[in-house]
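A protein chain is absent from this complex, but the other protein chains hold their places.
Labels A, B and C are assigned to the chains in the order they are written; within every chain, residues are numbered from 1.
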Amino acid sequence: MHAPIAKYLEAEGIPVRIAILDEPEHGLTEEVLSQTDVLTWWGHRFHGDVDDAIVERVHQRVLDGMGLIVLHSSHFSKIFKRLMGTFCGLYVRNAAEKERVWVVNPAHPIAAGLGDYFEIPQEEMYGEPFDVPPPDALVFVSWFAGGEVFRSGCCYHRGHGKVFYFRPGHETYPVYHQPEVLQVIKNAVLWAAPSDGIDQRPDRTTSKGINRSEPLEALS
Amino acid sequence: MHAPIAKYLEAEGIPVRIAILDEPEHGLTEEVLSQTDVLTWWGHRFHGDVDDAIVERVHQRVLDGMGLIVLHSSHFSKIFKRLMGTFCGLYVRNAAEKERVWVVNPAHPIAAGLGDYFEIPQEEMYGEPFDVPPPDALVFVSWFAGGEVFRSGCCYHRGHGKVFYFRPGHETYPVYHQPEVLQVIKNAVLWAAPSDGIDQRPDRTTSKGINRSEPLEALS
Amino acid sequence: MHAPIAKYLEAEGIPVRIAILDEPEHGLTEEVLSQTDVLTWWGHRFHGDVDDAIVERVHQRVLDGMGLIVLHSSHFSKIFKRLMGTFCGLYVRNAAEKERVWVVNPAHPIAAGLGDYFEIPQEEMYGEPFDVPPPDALVFVSWFAGGEVFRSGCCYHRGHGKVFYFRPGHETYPVYHQPEVLQVIKNAVLWAAPSDGIDQRPDRTTSKGINRSEPLEALS
Partner (left out) sequence: MHAPIAKYLEAEGIPVRIAILDEPEHGLTEEVLSQTDVLTWWGHRFHGDVDDAIVERVHQRVLDGMGLIVLHSSHFSKIFKRLMGTFCGLYVRNAAEKERVWVVNPAHPIAAGLGDYFEIPQEEMYGEPFDVPPPDALVFVSWFAGGEVFRSGCCYHRGHGKVFYFRPGHETYPVYHQPEVLQVIKNAVLWAAPSDGIDQRPDRTTSKGINRSEPLEALS
């Protein structure tokens, strides 16, 4: 799935590196992550094969400031469920039906360049209720020909990092070759890039309370 | 810590049952949880002693519809961290200093009966940044004499359940004997009670996608 | 439109009083409003005939704590636009098409008793983009047979008051005779009822800054 996305982003001037499940550490070594500003994640049948230690590493990196773009069936990836704290279930039907993605927050940068809506001719349906926390910003809602709706573009702030869930992208349709879909992914990558570097103060993440024994008023 | 809270809630007509860490299954058996509408959680030094299986059981019950009130140092309980998906760290100083709890959403039912603010004469300080998701509703912000602020009343919708974090309650001060604090806990219990029963459809929680093979349009 | 709603709410034990456009002050005198906890508003073609002074009176009462339920075409009422601060436009088509109202926040009290969705056999379509502020809580999203979606249940906290916009209710279909629709209206009335009485401190509303010349620290 990654080839058309990588090709498009590179053509737009965004350097891309690819990591796949079969690589050692799934290609997500400490060194690779330390050089990554935004991670785009697509998975489907093999979520269970992802090493828990790598999930924790990515989780830490997101809370430190790395952006995370979660695509389509990655709603059930370990890393997304870890960040959401919910079951992340939904309804599904794979019947090559039409999806129409509506913009419900036209001021949001992830909606740039799209107009009121765009269509995907053939897609797998995902339907509500989608068991995620109410998003900090809801950008897209999808309509499906079979009768369902779905919150297809959901933004979250978590720690120092930004997370965007984007629904489209079933592997049996050419969704990631469609210009509007690629435009959204690019918008999301730019939105999710760390605004303030990466915060790696270790006590921030391991301590239930960082001790500040003196009143600030005494110090300042 | 639980005695004054239980006594107050019972006097207000809310039946209360107590569960403590040292009981088998920490007192949170399947049977007990199945009879619980809202669970109030206070813990401090022994978060690590809570059995992971019980945490998963409570987590499931919350997403099924049970309310959860998370008190003070329980910000670092396993169940709260599980639900939030973040590190839940903060700054801390225990210097018996004054806390003033400000209402920032006077329309919210958890703020009922409080006026613009109330004071706690001596408290442990908790300071921002508090590493939790932006709350779905922010009800209280605390001022501390030493120079910090804190988001002290945070509401979350998670699955079918409601979660409320409430900051005050250090064990060395008589915080849970103070009327305004008890009023907030009562307000929160009423707010968090399941509005629509408990949803226990098993596939809702175990499946990444519940199959709906026929279009709704064909069915209806 | 009001008869079936009033009849249902009264049967549910909620006292109802009716006010219509043609009455003096549209039936919304100071005295009537002072006895009103929640106001349900339905209007269509005659928004322009509503007296601005009455709109200001209702606006003041909402910010003081009165709940407001805004139904269907009242999205373009003066009072709703006044409270939202946006244009409140949308897309419309009256073609007796099917609407399916999906619950996207099952923990919310306004969703009580509904299941995953309910259907309205024939309705006027309202489509996104709906020019309102992002709701504080989004409860429903509608699917329409003609291809659109709509944020059909939107909660707002404004001042001491709660506002709920609920989309269904075109006058040429028996929408307000449908049990699920009436259930939502009842849920919304209970949710919007003032949690803490009515706040009528006059300087709260007329002053850009209420003077507090002494530090609280000096007073307390």
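One rule holds for everything that comes next: contacts are C-beta pairs under 8 Å (C-beta built on N, C-alpha and C of every residue); 3 or more make two chains touch, one makes a residue touch a chain.
Model, not experiment: these values are computed from the prediction.
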Visible chains that the absent chain touches, using the contact criterion stated earlier: A, B, C
Candidates C:V50, C:L63, C:A107 or C:I120 - the one touching the absent chain: C:L63
Selected from A:H75, A:R158 or A:K186 as touching the chain missing from the view: A:R158
From C:Y156, C:Y176 or C:W191, residue that would touch the chain that is not displayed: C:Y156
Residue numbers in subunit A that touch the chain omitted from display: 65, 98, 100, 105-109, 111-114, 119, 136-137, 145, 157-162, 187, 195-196, 199, 216-217, 220
Sites on subunit B contacted by the missing partner chain, in the whole complex: 100, 102-106, 116-117, 127-130, 134, 137-138, 141-144, 147-149, 151
Positions on subunit C contacted by the hidden chain, ascending: 47, 63, 73, 75-76, 82-93, 95, 97, 125-127, 131, 133-134, 136, 145-148, 156-159, 203-218, 220
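Rule of thumb we're sticking to: only the chains that are shown with their structure count from here on.
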Cα-centroid distance, subunit A relative to subunit B, in whole angstrom: 28
CA centroid of subunit A to CA centroid of subunit C, Å: 34
Subunit C, residues touching no fewer than two other chains: 100, 105-106, 137
